[in-house]
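The structure's right below; bear with me while I get my questions together.
Rest of the complex left out; these chains stay put.
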Amino acid sequence: MTVFRWLIADGFIPSTSQGQLESHESLCIVNPHSNDASVQIKVFFEDRDPIEGIAVVCPSGRTRHIRVDTLTGSDGRTVPRGVPYAMELTCPLEVGVQLSRLDSTQSQLALMTVSGVRVST
Amino acid sequence: MTVFRWLIADGFIPSTSQGQLESHESLCIVNPHSNDASVQIKVFFEDRDPIEGIAVVCPSGRTRHIRVDTLTGSDGRTVPRGVPYAMELTCPLEVGVQLSRLDSTQSQLALMTVSGVRVST
């Protein structure tokens, strides 16, 4: 069975927040297909083993915008703030995946976003 | 007939604005071809059915930068502020598509942009 795979190299949830909005990262998925999409996520770090076994369902004809700090691996670990990370996503359907960061370390916010990069499986 | 298709997973029009510029998202299309391009847009949400039947024409040799909140589906619905959404665009011509966000929730603005991701049809 074909599986689609994407990489996102730069993940980082800032440790602190000021102003009205909390620093966070959102993993955004869109599924235009007629079946629900089951997305498997693996989170990589610089200095520790990956978090595996994160599974997210994006229903048919829906999008999901998920706070990265709510993702939980099969061993109960979550993505900590203030630690560089990266992601691999796999899915049997060709969904859209994108990661956006809102940084409110200082009183005015900054934004950046990137699409998952398709790689061969 | 070949149809090109793109996905954009992270759409969000901030609810509030401060300062000189209003928070908004712009859908940008460029058509370098010798025929006008008819782009069909479908907008996906987390908790409700998609908005369908949005049609935009980008004339030959022109660009269009369209405020997302002006897009209207065949049932009259528009994209609300403060609600996560995503987009699928389809077009018989290989145009360029890009979504940019200006967030002025706080008094200084933030920007982010992403190109539509080509997917197989």
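Labels A and B are assigned to the chains in the order they are written; within every chain, residues are numbered from 1.
Here is the rule we use: contacts are C-beta pairs under 8 Å (C-beta built on N, C-alpha and C of every residue); 3 or more make two chains touch, one makes a residue touch a chain.
What you are looking at is a predicted structure, and each value in this text was computed from that prediction instead of being measured.
Complete-complex copy count for the single protein sequence, taken from this structure file and not limited to the 2 chains in place, is 4.
Operating definition for what follows: only the chains that are shown with their structure count from here on.
Think of chain A turning onto chain B: fitted on CA atoms, that turn is 90 degrees, to the nearest 5. With centres defined as mean CA coordinates, chain B is found 22 Å away from chain A.
Per the touch definition, chain B reaches chain A in the complex via residues 7-12, 42, 44-47, 49-50, 84-88, 101, 103, 105-108, 110-115, 117, 119-120.
In the complex of the two chains, the chain A residues touching chain B come out as 19-21, 26, 28-32, 61-65, 94-98, 100, 102, 107-115.
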